[in-house]
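For this depiction, one protein chain was excluded, whereas all remaining protein chains were kept in their positions.
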Amino acid sequence: EESVEVLHWWTSGGEAAALGVLKDDLAKKGVAWKDMPVAGGSGVQAMTALRARVTAGDPPTAVQMLGFDIKDWAEMGVLGNLDDLAAEQGWDKVVPAALQDFSKFDGHWIAAPVNVHSTNWLWINKAALDKAGGKAPENMTELFALLDNFKAQGITPLAHGGQPWQDGTMWESVVLSEGGMDFYKKAVIESDPAALGGDTMRKVFDDMTKLRTYFDDSFSGRDWNLSSAMVIEGKAGAQQMGDWAKGEFLRAKQVPGTDFVCIRFPGTQGNVLFNSDQFVMFDLGDDEKRSAQLKMASAVEDPAFQVAFNTVKGSVPARTDVPDTAFDDCGKKGMKDLAEAAAGGTLAGSLAHGHGQPGAVKEAIFDVVTQHLNGQITTDEALKRLPEAVAAAK
Amino acid sequence: MAFIEIDRLERSIGGNHILKGIDVALEKGGFLVLVGPSGCGKSTLLNAIAGLQPPTAGDIRIDGQSVLALHPSKRDIAMVFQSYALYPNMTVAQNIGFPLEMSGTPKAQREDEIRAVGKTLQIEHLLDRRPGQLSGGQRQRVAMARALVRKPRLFLFDEPLSNLDAKLRVEVRAEIKRLHQQTGATIIYVTHDQIEAMTLATQIVVMKDGVIQQSGTPAEIYNRPANMFVADFMGSPAMNMLPGQVAGDGRHMAPDAAPDRLLPLPFALRVGRRIVFGIRSENISAEGNGVEALDLPVEIVEPTGSDVFVWLRLGSAHLSARLPATSDPQLNENLRITMDISRAVIFDGESRERIDGAGH
Amino acid sequence: MAFIEIDRLERSIGGNHILKGIDVALEKGGFLVLVGPSGCGKSTLLNAIAGLQPPTAGDIRIDGQSVLALHPSKRDIAMVFQSYALYPNMTVAQNIGFPLEMSGTPKAQREDEIRAVGKTLQIEHLLDRRPGQLSGGQRQRVAMARALVRKPRLFLFDEPLSNLDAKLRVEVRAEIKRLHQQTGATIIYVTHDQIEAMTLATQIVVMKDGVIQQSGTPAEIYNRPANMFVADFMGSPAMNMLPGQVAGDGRHMAPDAAPDRLLPLPFALRVGRRIVFGIRSENISAEGNGVEALDLPVEIVEPTGSDVFVWLRLGSAHLSARLPATSDPQLNENLRITMDISRAVIFDGESRERIDGAGH
Amino acid sequence: MSRNEAAIATAAGPGWLNRVVIYGLLLIFAAVYLTPLFVMLATSFKSLDEIRGGDILALPRDPTIEPWLKAWGSACIGVTCEGIKGYFWNSLRMVVPAVLISTMLGALNGYVLTKWRFRGHKIVFGLMLFACFIPFQSVLIPMARVLGTLGLSNSITGLVLVHVVYGLGFTTLFFRNYYEAFPTELIHSAQMDGAGFFTIFRRILLPSSAPIIVVCVIYQFTNIWNDFLFGVSFAAGESAPMTVALNNLVSSSTGVKEYNVDMAAAVIAALPTLIVYVLAGRYFMRGLMAGAVKG
Partner (left out) sequence: MSHPAPGLKRGLQDWLPKLVLAPSFALVLVFVYGFIVWTAVLSMSKSRILPVYKWAGFDAYERLFAQPSWYMALKNLAIFGSLYISICIALGLMLAILLDQRIRIEGALRPIYLYPMALSFVVTGTAGKWFLNPGMGIQNTVRGWGFESFTFDWLVRPDMAIYTVAIAGIWQASGFVMAMFLAGLRGIDNEMLKAATVDGASTFTIYRRIVIPLLRPAFLSAVIVLAHMAIKSYDLVIALTGGGPGNATELPSTFMYSYTFTRSQMAVGSASAMIMLMGIAAIMVPYLYSELREDRR
């Protein structure tokens, strides 16, 4: 019988359950699911395992992948072609162009996008916010004022987990907030040295230094979900995190708007930094396997699956033609923001999640951001090092 | 009051009685050799004297004072171990100097003394080597030097020669003897080797199973062993022992192995008494020709160059005899021998203790 | 044609010449003892015969056929090692049976033969034990049994007794002798021990630095040593050697140590020739009283029980003499001795070879 | 093992004071070494609420074995929710042949390198020993290539091969050091008795190698059981070993962290090696003394 072997890092909790939907769906179509989970921060270990499999000449059928990794692999010429299926199902029309950038290579479909996450969110404990006046901050100044208020309340103002990708996630939101979408594109996407070392960037790093003062002692190395738990339990006032954090709040039986508030990171309303999980189909040179691959790709793009998966995962569908009725308030807001941004050209790939720059550049930026946030280098040094590191990593 | 007095010393380890009431007295300048089969407690006794293993009961006095409460280093005793126990990480000079260093002797003086003792033992040229680069005999001398340099009031030697080959053994043995004579040191010496014991000792103590069997001069031990164990243990080849019964006039014995070949006794005993007749091989000769001569068939001939040992059959028993190197006994033919009965030793058949001529 | 013929055998390891052209011939049923100082190549020679280390040149023939091309197990040779080399994980019976098992002897027959050889060597009661549970002497017998059970045409023994204590040594030595006499086996035997060599051998080969010094019967080796090395090596204490110069009538020697004390020679030599006069301690006695008697001061007295060894000073040299146990020489006093000149051995001062009386 | 009896008993000051200090120090260190294990065990028996609020060093208030059951049989790893038990068996299926083969090869190599020396044996040994020290990250890609060529990619057999190859250096070292001290006379004797190369090995050496086999097996077992890098690179998926599954369980990026389940799974993963160390620790020491580590 037909089977698909799927390499992914959604190993537990809601993600695995969401993936279970796909597995069951495929089972109904007579395609067996061979699971190949490899956990570890945004797929680091998974990519190692993948490299080993590809080098061995035995790639898995489908691989969960992010952003520039897809381009890198496509460049190696090892991916399959989904053009026929995409044409048949009209993916070109329903998938936002910014996403298509990553799902296509040389004009050919090579991956099936599952979802769209966006990273520039702020999650606030409603009770704490109410105590502070109940008004959501709309720019950095208001944010600092709110955090000061939280501090006065005796709680940790900002729950943050000190891992490079979390530092990076916060940094890109601040970049977007201070410089707007154009600056973000210029500095991050185009990695313009002047922008990377300029005055706006100085403001960004100054903000980061200031934000650092609102963390608790044990932020370093903490997993993001533990930080979310602090907000949920009222030990902390807010957390900057992508929309996957919502899952934590929902699982703790919290209701958006009642127990917690989801807003775009202050100063970034109308802009969306996204990342999208996609299933990349490897070229296996075997018709039977290819047929299973296509069945899987088709199942992934099935609107019903898109709803089922994304309601669980906290993300929004990769297709824009999916009704939002099944989603909660935050989800609805996310879908609306995404559609607007896609239309208005204010949709850009998230650096921290592999959609802004290739891995090498991303890690190089993380190096500087993380070291700066941890006080290992000064702002001046950071401004000098950032363009250098980016140039060196290219 | 003797210089060293060991008084009803006992030691048990985990319920095992190793030493069962040892009494020893040794004069200043004496050379006491402790012999006995393996495991009889010789090392245990030495360790107790050195203070390395505390006794369970009894006392050890040196020069009239009990040393039991003293730390080993405070007893003023030096010990030479079977394995020499040289410190492999130090040079010979450092090895010899170690006890002096421990006692705080200044460096200059230490070097003088090391050189002096090195001269005595002819190891001056080895002072800069490490123990690993020495031969067995040289190591032995270094170990001795390390003991000597302290000028202790008592030396303990635990089988110091057992690792050497036969030739070297003879040489080092002579060296130890000379040393004792030159320095007049008091020495307690453990060995398995009978020749060593006989040639070195002024006093021999024979032990068995933690009990002293006999204590006396070498001549006493060899010629008048207290019991069959001592007689058998000392001497090579072992003393010929023939169990039998006093017969005839009480001055002869009928050996069990050949009841019709009566052997003369050195003194008269009650007829019918069970005894063991002992005679050493060097006290049997093929020269005499008297009435008491025996004609016995030769079973084995062992010429050693300096002597010829023959093994003779007496009924169902064997007798060894030492003949001069020049003699030429023929295998399986009869040899006429005589025994020097005055040197025969008689043991009681029951108690296995020696019977003294005086007591008849 | 002898049974074993070793023909100009050589072996070098990494540029080192260990064996430098060894020639040996041994008759069937012979007992050849190989002696020599440590490192002279004895084990190397044995290993070459066994096939464990191939020679670099020369040939080894058994019964007229070269065995060089044969694997050790095909040479029909058994070897008893110094450490006995018993397999620690097998019982005594399994150890003894191992060579039979390897040659494919059926189990039932194997057991019979094990029992038979066990009986001969009196180790029947030990068959189920492991080597670790045996005493040194018992191990030695098991090793022998393992060699015997194969009924090989040649036995090799590499210092089989050196791990035993003196008493046991004497016993096992006698046992080996008896075995040789009973079975008529051909044996090559390595030892350090002079007594062992003398008592066991029908033929002794003395080696030094990979070269044979002398080959002959025990009596030849002991009484007519080919050179000073052999004379010194065989015998304990070592032969007294006095270098000097033929003087007077050519029948006396002036020893360098005391030129005025002329010593008689067994035969006449050219006056002025440099020679070494050798005499063994047992050939010096305190009994004679002739003109050639010497009065020498006693330096050391070593009573061994069976004898008394004295060390006498002759000018700047020393002489050892063996006296009967009954004698009582006094330290530092003069002792009148005579030498049995007929047994003295004379060596050339240059070549260090023995000078034969016949050649004057 | 009563050593230095004299040195310690009589040497310095009042004996009991010394003993108290020695035992005190030893026990303090024992406590420090044990703490992490204690925390893991205690946590694995606590409920999630208790963990969030509580003291990590406290004993569980209401012990529950729920986390253990879940970790073993029902925790979700990927899309299957059958706990780690399947992976546990994967690990066993990998570890047993890998340990046996590498030990066996090591023993044979040690045997040849000490008892059947040939010109250049030292160089061969040196090259094999140096292999112990290469960083494994650098061989991942070439190894993947070779495994793929052999058709062993993503299989337990492939993992066994990898572990055998990279365990050889140490096992050879262990056996070489051990056999170095093994009397060559025994080999000679057996040769004369008619035993061949393998017979000598099987009948003479192997039965006497128990201490070093224990050391080797413990060492290899621990290393292979605990390996993650090779496991994740060459056998992710259904044939994944225990460590990969554990990692999937504990370091998933989203979702509630069930620390008690994580800890229970961690302890389960560590259990075989722990048991091996505790049960065979004595033989391990004996083997070390017998020359596995020169000292």
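Here the chain labels run A, B, C and D in written order, and each chain numbers its own residues starting at 1.
Everything that follows uses one rule, which is that contacts are C-beta pairs under 8 Å (C-beta built on N, C-alpha and C of every residue); 3 or more make two chains touch, one makes a residue touch a chain.
Because the structure is predicted, anything quoted here is derived from the model rather than measured.
K.L.:
Have a look at A:V4, A:V38, A:V54 or A:V231 and name the one touching the chain we're not showing.
P.N.:
In the full complex, the listed residue that touches the missing chain is A:V54.
K.L.:
Any idea which of D:I65, D:V96 or D:L274 touches the chain not displayed?
P.N.:
D:L274
K.L.:
With respect to the chain omitted from the figure, which of A:Q64, A:Q163 or A:N271 is a touching residue?
P.N.:
Residue touching the absent chain, from the options given: A:Q163.
K.L.:
Touching the hidden chain in the complete assembly: which of D:L17, D:L59 or D:M285 does that?
P.N.:
Result: among the candidates, D:M285 touches the missing chain.
K.L.:
Applying the definition given at the start, please give the residues of subunit B touching the unseen chain.
P.N.:
Contacting residues on subunit B, toward the hidden partner: 47, 50-52, 72-74, 77-79, 81-83, 85-89, 98-99, 102-103, 146, 150.
K.L.:
Would you write out the residues of subunit D that touch the absent chain, in ascending order?
P.N.:
Listed in rising order, the touching residues are 1-8, 10-12, 22-23, 25-26, 29-30, 32-37, 39-40, 55-57, 105, 108-109, 111-113, 116, 118, 122, 124-143, 146, 164-166, 168-169, 172, 180-181, 196-198, 222, 225-229, 243, 246-247, 250, 259, 262-263, 266-267, 269-270, 273-274, 276-278, 281-282, 284-285, 288-289, 293-295.
K.L.:
Considering the entire assembly, which residues of subunit A contact the chain that has been omitted?
P.N.:
These residues touch the chain not displayed: 41, 44, 47-48, 51, 54-55, 72-73, 75-76, 162-164, 216-222, 358-360, 363-364, 367, 370-371, 373-376, 385, 392-393.
Convention: only the chains that are shown with their structure count from here on.
K.L.:
Treat subunit D as missing and name each group of chains that still hangs together through touching.
P.N.:
Groups left after taking subunit D out of consideration (others unmoved): A | B, C.
K.L.:
Using only Cα atoms to place each chain's centre, name the chain farthest from subunit B.
P.N.:
Using the mean of the C-alpha atoms as each chain's centre, the farthest one from subunit B is A.
K.L.:
What's the distance between the Cα centroids of subunit A and subunit D, rounded to whole Å?
P.N.:
Chain centres of subunit A and subunit D, defined by C-alpha means, are spaced 39 Å apart.
K.L.:
Just curious, how far off is subunit D from subunit B if you go by their C-alpha centres, in Å?
P.N.:
Computed from C-alpha means, the inter-chain centre distance equals 55 Å.
K.L.:
Using the touch rule from the top of the page, what residues of subunit B touch 2 or more other chains?
P.N.:
Residues: none.
K.L.:
Under the definition above, what is the set of subunit B residues touching subunit C in their complex?
P.N.:
38, 165-167, 170, 174, 177-178, 192-195, 198-199, 218-219, 222-223, 234-238, 280-282, 300, 302-307, 309, 311, 322, 325
K.L.:
Of all residues in subunit D, which touch subunit A in the complex?
P.N.:
It is residues 52, 75-81, 140-141, 143-145, 147-149, 153-154, 232-234, 236-238, 244, 247-257 of subunit D that touch subunit A.
K.L.:
Which of the residues in subunit D end up touching subunit C in this complex?
P.N.:
Within the complex, subunit D touches subunit C at residues 183, 185-186, 188-195, 199, 203-204, 207-208.
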